[in-house]
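Report on one structure; see the data block that follows.
Shown here: the complex without one of its protein chains, the others still in place.
Take a look at subunit A:
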Amino acid sequence: MPVPSLRSRMELAEQTSWGEMLIRDLIKALLRWSTAFGAIMVLLLGGLPLLFWQQPGFASFTVVGVPIAWLILGVFVSPVLFVLGIAYERLSERHERDFVDMIES
């Protein structure tokens, strides 16, 4: 693993105006992604109760004898959450790698 160049790391640590700006931008970018993923999750999960409440007919629609609401809530939601998690992990690791590369260059 290459050691980040000493000078830029020190600028970060000493919070020079350049270092401070860098870290502010980093935090802003990270927060933007976290918020975006959070919003997707809230839309998905938050939409479901409203959907079932508004459309009782949809909720009682059955697939092989099992009401679709039970399938969605009991089986399909957690894989979706996991996939969201994987995507976020990939993205944030790439983002951090890019940031380190930028500091090093």
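In this text, a residue touches a chain if its C-beta (ideal position, glycine included) is under 8 Å from a C-beta of that chain, and two chains touch if they have at least 3 such contacts; residues count from 1.
Here is the rule we go by: contacts and distances are computed from a predicted model.
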{"item": "Hidden subunit of the complex - UniProt protein name among \"Heme exporter protein B\", \"Integration host factor subunit beta\", \"Cation acetate symporter\" or \"Electron transfer flavoprotein subunit alpha\"", "value": "\"Cation acetate symporter\""}
{"item": "Those residues of subunit A which, in the complete complex, touch the missing chain", "value": "1, 4, 9, 12-13, 15, 20, 23, 26-27, 30-31, 34, 37-38, 41, 45-46, 49-50, 52-54, 56, 59-60, 62, 67, 69-70, 73-75, 77-79, 81-82, 84-86, 88-89, 92-93, 96-97, 99-100, 103"}
